[in-house]
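These notes concern the structure reproduced below.
A single protein chain has been omitted from the complex, and every remaining protein chain is retained in its original position.
So, chain A:
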């Protein structure tokens, strides 16, 4: 076994996160799917850092974490605002522009 297995794991986690975003309707769970995708990317970055003996990959993973934290703050604030206005956290209910 070599490091490629880590990349396989990262791919599977990323695909599962993407499927969550496509399938679930609760906005918060959809958000968790996005987080899962970011985490899978981090795992790939850390593995690449080890593969190439270059620590820059870990620095990039660090940046991803910081940006993810900022993204969570804004995203959850938006969800809370929508919930206040519409009393629902479902992504299907936010279809005012549709008709």
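For this structure, a couple of remarks:
In this section, a residue touches a chain if its C-beta (ideal position, glycine included) is under 8 Å from a C-beta of that chain, and two chains touch if they have at least 3 such contacts; residues count from 1.
Following the convention adopted for this analysis, contacts and distances are computed from a predicted model.
Its record in UniProt calls the unshown chain "NADH-quinone oxidoreductase subunit J", which is the match among "ABC-2 type transport system permease protein", "RNA polymerase subunit sigma-70", "NADH-quinone oxidoreductase subunit J" or "ABC-type dipeptide transporter". The set of chain A residues touching the chain not shown comprises 1-9, 11-20, 22-26, 28-29, 31-33, 35-36, 39, 42-43, 46-47, 49-56, 58-59, 61-63, 65-74, 76-81, 83-84, 89-90, 92, 95.
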